[in-house]
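To keep things clear, I will list the structure first and then write my remarks on it.
For this view, one protein chain was removed and the others were kept in their places.
Chain naming follows the written order as A and B, and within any one chain the residues start at number 1.
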Amino acid sequence: MRTIEQNQDLSQRLTELVRSLPGVTVVYPTAALPAAVRGHIVSTVTGPQEGDALVLVRLGPVGARVSVNMGVSAHDSASEQCRRVHAAVVAHLSAEGISATDVRVRVSSID
Amino acid sequence: MDAEAFSRPALELVDEVIVVGRAADGDARAFEVLIRRYGPLMRAYAVRLLGHGGDADDAVQDAYVTAWQQLDRLQDEKAFKGWLMRILSRKCIDRIRARSDHDDIADHEQAASDAGTPEAAVISRSREDALALALAALPEQQRRCWILREIAEYSYEEIAEELDLPASTVRGLLARARRALVSEMEGWR
Partner (left out) sequence: MTPDSPFRPDSRAAGDEQDLRSVDLDGHTLDELTDYLDSGRSPVDPSIENSPGCRIALAALLRLRTAANALIEAEAAAEAGKDDRWVKRILSGISRDAHAGRDIPVRSDDPAATLVLTEGAVRGMVRAAGDGVDGVLMGRCRLDGDVTEPGAPIAVTVEISVLFGQPIPDTAARVRSAVARELAKHTELAVSSIDVDVRDVQFIGRNEPA
């Protein structure tokens, strides 16, 4: 059974991964969870370091649920970049031996 | 036109339909133009309703934040100014209510008397100065009703609803405000 701290570590790794992908201009906080819940997780685990773990990760018994909110460059197709980020996230999880049960990727800006 | 230079209509100059449309679609630069264009007017209006001090600034800021959130629901872009003033009126009224809850001041009818005499109004430099003085001399409830009616163009019923007063009371307050202002402005003694 994984702990919340491990969730947070994985979230930070995924945030770094997404940021490093070509065409990704910014990673936004994910507001998929109610703010109160999210605030609770953040405050109990990382304190003020919210900026480092913007990709939301929830680990369950059968696998991970991941939510990414980002901006991409208008240079390349936004839909294609969305698919590439999804593929990169799934590959990363797989390399860590985690199966993805739900991966959400949202493009909130195209600049 | 210079064929080499890239040129486009300036955001500050185009028809407001364009600016409001962009802001409604989430363009913060267009919204900034609207803040600069109407911010001082909104602030002057809020100060008339709330008096000087931080409250008026906060109300204006709240109004703009709400406007940003709800702008995509504004159907007629040409109605932006009036729509914004409505939002601000609501923010001011909320503060007026909160104040009377806190302070438990039963009588908001006391007038600020200094310099608010009719004589001062008559000899003042301009019609606006005269009105400012005459307004300052009005009891608070009368002044609020009158500003909501004449500047924000609220109906009697809307004022009654916002200020939790019977419509007949609003009518009476407005009637008194109007008579006092006309008398002082026109020197009708």
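In this text, contacts are C-beta pairs under 8 Å (C-beta built on N, C-alpha and C of every residue); 3 or more make two chains touch, one makes a residue touch a chain.
Source: prediction; values computed, not measured.
Residues touching the missing chain, restricted to chain A, are 28, 31, 71, 74, 77-79, 82-83, 86, 90, 100-111 (touch as defined at the top). Seen across the whole complex, the unshown chain contacts chain B at 1-2, 5-11, 13-15, 17-22, 24-28, 31-32, 35-36, 39-41, 43-45, 47-48, 57, 60-61, 64-65, 68-69, 72, 77, 127-128, 130-132, 135, 147, 150-151, 171-172, 174-176, 178-183, 185-186, 188-189.
By definition in this document, only the chains that are shown with their structure count from here on.
Our note on geometry: chain A versus chain B, Cα centroid distance of 45 Å, whole angstroms.
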